[in-house]
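First comes the structure, then the notes that go with it.
Removed from the display is one protein chain of the complex; every other protein chain stays in position.
Chain lettering (A, B, C and D) follows the sequence in which the chains are written, and residue indices restart at 1 in each chain.
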Amino acid sequence: MNGELIVFLILAILAISSALLVIVLKRIAHRVLSMTFTFFAVAGIYFLLRAEFIGIVQIMVYVGALSILFLFGMMMTDHKLASYTPGRSLAHQLASFVGVLTLLYLMLRGIFSLNVPSSQDISIGTADRIGIELYSNYVVAFEGAGILLLAALIGAIVLARKEAD
Amino acid sequence: MVPITLYLALAAVLFCIGLYGVLTRRHLVIVLVSVELMLNAVNINLVAFSSIGPFANITGQVFSLFVITVAAAEAAVGLAILIALYRNRKSIDVIKQDLMRW
Amino acid sequence: MIEFAWLIPVFPLLAFVLLLLFGRILKERAAYVGIIALAASFGTSLGVLFERIGGEGYKYVVRWITFGEHTITMGYEVTALNAMMLIVVTTVSLLVHLFSKQYMHGDERFPVFYSYLALFSFSMLGLVLSPNILQLFIFWELVGVCSFLLVGFWYFKPEAAAAAKKAFLTTRIGDVGLFIGLVLTFIYMGSFEYETIFAAVQNGLVEDKMITIIALCIFLGAVGKSAQFPLHVWLPDAMEGPTPVSALIHAATMVAAGVYLVGVMYPLFLASSTAMTVVAYTGAITAIFAASIALVNTDIKRVLAYSTVSQLGFMMVALGTGGYVAGLFHLMTHAFFKALLFLGSGSVIYGMHHRQDIREMGGLWSKMKITAITFLIGTLAIAGVPPFAGFWSKEVILASVLDSNDPILFTIISITAAMTAFYMFRLFFKTFTGKYRGDDHLEAGEHHHEPHESPSVMTIPLIVLAILAIFAGFVNTPFSHALDHFLTEGLNVGEQAHGASWLVPYSIAIAVIGIFLAYLIYYKGTISENFFPNLAPGVHKVLLNKYYLDELYLAVFVRPVVNLGKVLWTIDRFIIDGIVNLTGYLTKGTGYVISRRHTGQLQTYGLVTIIGGLAVIALAFLLRVRGYFG
Amino acid sequence: MIPNVLSFLVFLPLVGALVILTIPNEHKNVIRTVAGITTLVALILSIFVWNNFTRGLTEMQFTENFKWIDLGFVSFNYELGVDGLSMPLLVLTTIVSFLAMVASVSIKERVKEYFIWMLILLTGMLGVFVALDMFLFFLFFELTLIPMFFIIGIWGGKEREYAAFKFLVYTGLGSALMIIAFFMMFYQGLKVGESTLNFLRLAEIYANPAYAAVITNTFKSGLFLLLFIAFAIKLPVFPFHTWLPDAHVQAPTAASMILAGVLLKMGAYGLLRVGFGILPDQAANFATLIAILGAMNIIYGALLALVQKDLKKLVAYSSISHMGIVLLGMASFTTAGVQGAIFQLVSHGFIAALLFFMVGAIYERTHTRMIEELGGLSKTMPILAGFLLAAVMASVGLPGMSGFISEFLAFTGIFWTSPDVIPAARTIAVIAALGIILTAAYLLWAMQRTTFGPLHQSHAHLEDARPIEFVPMVCLLGLVILIGVYPAILGDVINTTVIDIVSKIGG
Partner (left out) sequence: MTAFNADWSLMTPEIVLAILALIVFTIDFTTGIRGKKPFIGVLSVISLLITIFLVIIFNQTPGTITHSFIVDPFAMLFKIVILIGVSLVIITSMSYLDKHKDIFHGEMYSLFLFAALGAILMVSSADLITLFVGLELLSISSYCLAGFRRSQAKSSEAALKYVILGGTASAFILYGMSFLYGLTGTTNLVTIGENMPVLYGHNQYLITMSLLFMIAGFGFKISIVPFHMWAPDVYEGAPTPVTGFLAVVSKVAGFGILLRILALGFGGIYKEWYFILAIIAALTMIVGNTVALLQTNIKRLMAYSGIAQAGYLLLPLAASLNLYISLNMIVYYAFAYVFMTLGAFAIISYVTDSAETEDISSFAGLYKRSPFLAHAMTVFLVSMAGLPLTAGFVGKVYIFLGVITSEMVWLAVIMIVTSTISFFYYFGIIKQMYMRAPIDESSTLKIPTSISLVVTISLIGTFGLAIFANFLMNYMNGLNWIVL
């Protein structure tokens, strides 16, 4: 059992550190890269949680699609900005830091105050179970999601479309 | 067997890192990335609960599926807006985006 | 006849309305409207008087207003007293109407003048006929307004405008006292009806202290109207008005209203010895005070004005010392001879082309005979020389003062009587005897006017009044107390004093002393005019400046009030309103401060949101813990 | 007997406004006539009501009632009715409004809008006086704000916008306090199971000793204080008066007439109807305060009027001073006093309207309101000067005019008050009485400087009163004198209600 814990800790550290790197690194490319690592780590967490399907989706969508998307976005805009020093005023940064930290403290406090027995039998998130659930109880949401993607598509096209012609 | 609280803690940390990123980074792409981080944190929560939560069931993973979808859509739209903005302002520096104030 | 008494005031009222509407068309014919109306009233009041002497009274009232379960009525009533007053008022008024026709000739607002006169006559007669004291007060105020209008008749003269305001305001002060007095009367005696009030007083329903207070309040009103000290200051200024007005309002009728009021409320006063004393002494002080000023004043009308004040003082003394009849008797006689004197002076002024300073006159005896003779009669009357009217009334006053055996009062009155004789004859001598001094005072470019006798329309009233001034006194002499019985019957006003036998010679003596002194100084000149002034220059100066009372009032009352107003206004604008505006600015300020947080930086927004959110939630829970929100 | 006559009366002006809305701008005279006729009809209707009003009844008359908005736990009802308290004010409103309409001929531009707003204003004012439901009352009370804002803000003087906003927000705040008090009052009633917004029902509930446990006296006192402040702003009572001079001075003549003639009265009416009607004991407890404030108003207003340089401001401050008499009368809690207060409401309504009209007429000719720039006006315009003099005399409280009656009654009342209602009543009264002198002082002084004295060169050739101007002047003066000479005509209508109000204390 300890093995699982170790794996978890590795993944967790990986996730957190690469997430921090996203914040602190200078070169934009590096940042996006470290973001990818974060997503990977998270995917790992999912596997650790026996949520295979979600894990795979995570890898496909985030690592696959989104990272590329962000890279494109980064390229289509200027990357010189990357060399800037993080320009927010110190006061601002400090305030944000304090604020976020307080929030984090409150959250963690809540999380550790959690007094429920975590169930022993791990329910395995296989595709079929998810599929059945999806098409039985959440079909409405599913259809909605379809429309949502369409809307996003239209919006994205309209906004990103070149002004020419 | 890893206690659920650790997963939740991890999620909380990621969430806050994302939030901090949103609040302080100048590069808009990174800001968007940070938002994605927050959503990821949420996902960890959901999946953790759905696997080893007190009332473990599959719903959580379905939920996270939707979250991922939405996150993707949001990212796409976000980047589209980013590009439109870049066309207009020739900059994606957050600090420069203050045509409207007070 | 007597039940038609209501017609008496109505005639002038009609005249007033008529003139108001058609004055512009009527032009100077307006005079006839007024004269006819007054003649009618005069006739009616004669009839009323005779019936009243026949012994019948009459009273008629209608409901005026009801509040709660109290009802106040209005109407008219004929009593012995007001029957007499009706005659006095209508007579003088009628004569003044006649006189004015010539005197005001050529004035562009001639009809307006007559309409005012009519309105005044209406108010005065209404006052006299009032069955209760509230109605009396109503007309009391109305006559005040008429006086205001007439004094300010030549409104474009600043002095006139100022004088009018002064007259109204000063009397107003007294009126407020009277007003409070009335309210208290109503509260304590439950009615404004004279009978009820007197009954309440006699049956001791009201404690004496309150009676005194009420009496004094009412007397304050009288002080204002009758120009008693210290509220007398308005009357001399009121001489800015046309002379006939002075004759009618500020000599014969309105100023006497104060005395009349005291007379009407006499039982109330009798019930409070304090009140009586106050009345008596106020009268005495006023009398000698005014007389002393009259000694040195050189404006023919003002001298008369001060003498009026002084004479009113006499009446008050009389009433204050229990001389009910004495006071009212003098009121009647004084009305006649003072009206005579004023109209006389009016005639003189008319003859002198509107110059009033006696130092510019002199030697008019030859130039305007009738005026001079009638004026002399008036002077003799007021000086108290038998057998003229003034003598008799003054004699009774002395009697009642003596009867009250108060040596101080008696001396004051005696001295004042002497002074009266003196200054009146000073006036007469300087005006009519000696040589004409009009030309000495000609200013550059002003050419000589020959003084001339006034036309008959002016002299006839003089003659009529002169006759009255001679004979009016005989209604009440030590030998026949006709008026005495007439006024006092069925009325509880205490026993009337009939002076000791030596009073007649005594009063004659007093008069003669005064006259003789005047004769020596101003006719013979054996004593220089400047003898007394040089003797005590300070006193002379004080007298010339009327004891500096006007200046005093200005400094003590008027200026402080105005300044207070200014201060308050500043406070109002900058502090009270300032606070209001400040609140507005503060609100805007808050908005500004908050809006500055909207920097347009989305990350600031996020930050504010996070911090703010935390703060709000913290606050919420804090308050919760503190026990708000139950 | 017309059914729902009150509704007709209240909404007639609104209909008139709609009619005018359909008339094209350029037909100014048509618009004027329509407005005039509408108001005239309203006036006739109100007089009809006045005549058919049964004297000597305490009950509401001509009542109408139907559920308007049902909220389940309570319903906003449409309830109308008049009693001796509202009857005179109703007629006052129609009369003053009609004359104001006549006075509005001087309005030359944007005639259409102007009359529309005037008519809406009229609806609001009438509604306030006949509404028996708190919500309805509040509705009409607020409704008056909007048109007045426009009238001051568009047709006003130099500072018009400032004045308009000040009026809007300041008196708006007043009605805000009012509605708070109203609903708290309602809620306390709801607690004892009585869900009503009707003034009369609430009066019964609050008088009912059975509920004393829930509706405590402290609560009542707080409520009364709130109400008092709310209405004090409208009345206005020192120190809440500062909106009044601005509004009155800046407003066009007709609006000033209505402001002083009717709008101020709404405050007093509310105080009597709600404050005294529902919380008589508390009113009695605060009587001393009210009396002192009344005296203060009288003196303060008079002193400020004394030093004004602007004739219209002077009149405005005189309004403040005269409202003091109303307070004084109310506070006395005697039939005489309260009746005096109501008399003062009516009489001041007419007198102030007349004064403002005169000032307006003078301003129209001389184009100045500064007292020192006037003077000797009697020479060029004797008739106007004459009427001004009459108005001033009425304002001074000359007997034979309505002002005297109210002063007399109010002072009788305050002198009469039992010491346990107001300890130092007489002292207060005597001090207030000094105000009478001051009133005479500032008004006559103003006269001396405007109509009397040497003529100011620039005003050598001024046109005297026009025929149309005689209508308001004669009517108002006539009414003032009528009431002054035969007050019973008004007194009989109010007396019963007054007795009713007074009888409530200690009950």
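Here, a contact is a pair of C-beta atoms (placed from the backbone, for glycine too) under 8 Å apart; a residue touches a chain by one contact, two chains touch by 3 or more.
Note that the structure is predicted; figures quoted are calculated from it, not measured.
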**Partner chains on view for the chain not depicted** = A, B, C, D
**Message:** Given that one chain is not shown, which residue among C:Gly204, C:Pro387 or C:Gly591 touches it?
**Reply:** C:Gly591
**Option from C:Ala500, C:Ile527 or C:Ile617 whose C-beta touches the chain left out** = C:Ile617
**Item:** Positions on chain D contacted by the hidden chain, ascending
**Value:** 67-74, 113, 135, 138-140, 142-143, 145-146, 149-150, 153-154, 160-161, 165, 168-169, 172-173, 176, 179-180, 183-184, 186-187, 190
**Message:** For chain A, which positions touch the chain that isn't shown here?
**Reply:** 106-107, 109-111, 113-116, 135-141, 143-145, 147-148, 150-152, 154-156, 158-159, 161, 163
**Item:** For chain C, residues in touch with the removed chain
**Value:** 587-588, 590-592, 594-595, 597-598, 600, 602, 604-606, 608-609, 612-613, 615-617, 619-620, 623-624, 628-630
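Throughout what follows, only the chains that are shown with their structure count from here on.
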**Prompt:** When the centre of a chain is set as the mean of its C-alpha atoms, what distance in Å lies between chain B and chain C?
**Reply:** 97
**Message:** Can you compute the centre-to-centre distance for chain A and chain B, using the mean CA position of each chain? Integer Å is fine.
**Reply:** 6
**chain C-chain D separation of Cα centroids, rounded to whole Å** = 37
**Request:** Spell out, as numbers or ranges, the residues of chain B touching 2 or more other chains.
**Result:** 19, 23-24, 95
**Message:** Counting only residues that touch at least two other chains, what does the list for chain C look like?
**Reply:** 603, 607, 610
**Residues of chain C defined as touching chain B within the complex** = 595-596, 598-603, 606-607, 610
**Fill in**
Per the touch rule above, chain C residues touching chain D in the complex are 63-70, 112, 134, 137-142, 145, 148, 152, 155-156, 158, 160-162, 164-165, 168-169, 172-173, 176, 179-180, 183-184, 186-187, 561-562, 564-566, 568-569, 572, 576-577, 580, 584
**Message:** Can you tell me which positions in chain B touch chain A when the two form their complex?
**Reply:** 1-10, 12-21, 23-30, 32-34, 36-37, 40, 43-44, 47-48, 50-59, 61-62, 64-66, 68-77, 79-84, 86-87, 90-93, 95
